[in-house]
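Could you have a look at this structure, given as structure tokens, before my questions?
A single protein chain has been omitted; all remaining protein chains appear in their positions.
On to subunit A.
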Amino acid sequence: MAAGFKIAEPLEYHMSFLKENCRPDGRELSEFRTTTLNIGSISTADGSALVKLGSTTIICGIKAELTNPTVEAPGKGYIVPNVDLPPLCSSRFRPGPPGEQAQAASQFIADVIESLLSLLQLCWVLYCDIMCLDYDGNILDACIIALLAALKNTRLPKVTINKVTCKPEVDSKERHKLPVHKHPVSTSFSIIENSILIVDPTADEESLSTARLSVVTDEDDRLCSLHKPGGTSLSAEKLQTCINRATARQREIQKLMEKVLKSVKAAQ
């Protein structure tokens, strides 16, 4: 009976839970779903990570190449993130060129990680392919975690310049880590019916929301991004609540990432 009500009147169904300060899956309004992280699963990539946020599954693979620097920033390497939402993950995505959601997500991630890596000595370009395997809402958070974990897992091969030919020679056996200085973590919120604020929305909750907000914080309590693409307006107090929740989340995720990286190092 509840399943019929959910399909016929989705907003009423969710509001009946939200009025009691809980959600259909039993979570509190400010509770995240269980986050699982697995790194180094793709052996052919230079770095990889798999993140599960409840049912939402995102995998990120990083390939490094030597290249000429861009005209705008000579002397530096760059990162090219690409988010792919294939028809596999949800029935709302059709095959073909990337849709608006995937492209907007790629741009959001590019803006967040722009200042992340220090000047790469040699001109490396890192192609980050982020693919969603299962879409159950809140892909931006999961993508940022996957990308950060994959970057920390990335091992760049040693490059020497051959004095005779003046060409770079790549030595795949010897690898060194990528220096990642900051740890930005994203926290996404949904506003339902112009007033109720929930954290980590599922796909159903996202489709009912009147506004979305993503706050990206790093470990110095500085904001890397405040992404609110339109929708109903937000008061200053609610915004402050969101920022506080985001800083708490940043600590949790950083701890989780350190734990996983330590276990990987111990296993090697």
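Operating definition for what follows: a residue touches a chain if its C-beta (ideal position, glycine included) is under 8 Å from a C-beta of that chain, and two chains touch if they have at least 3 such contacts; residues count from 1.
In the analysis below, contacts and distances are computed from a predicted model.
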{"item": "Among \"Calcineurin B homologous protein 3\", \"Mitochondrial import inner membrane translocase subunit\", \"Exosome complex component RRP46\" or \"Mitotic spindle checkpoint protein MAD2\", UniProt-listed name of the chain not shown", "value": "\"Exosome complex component RRP46\""}
{"item": "Hidden-chain contact residue, picked from the options A:L29, A:V159, A:I196 or A:A211", "value": "A:A211"}
{"item": "Listed residues A:L29, A:A104 or A:V264, member touching the removed chain", "value": "A:A104"}
{"item": "Touch residues of subunit A, complete complex, unshown partner", "value": "100-101, 103-104, 106-108, 110-111, 114-115, 210-211, 218, 221-236, 239-240, 243"}
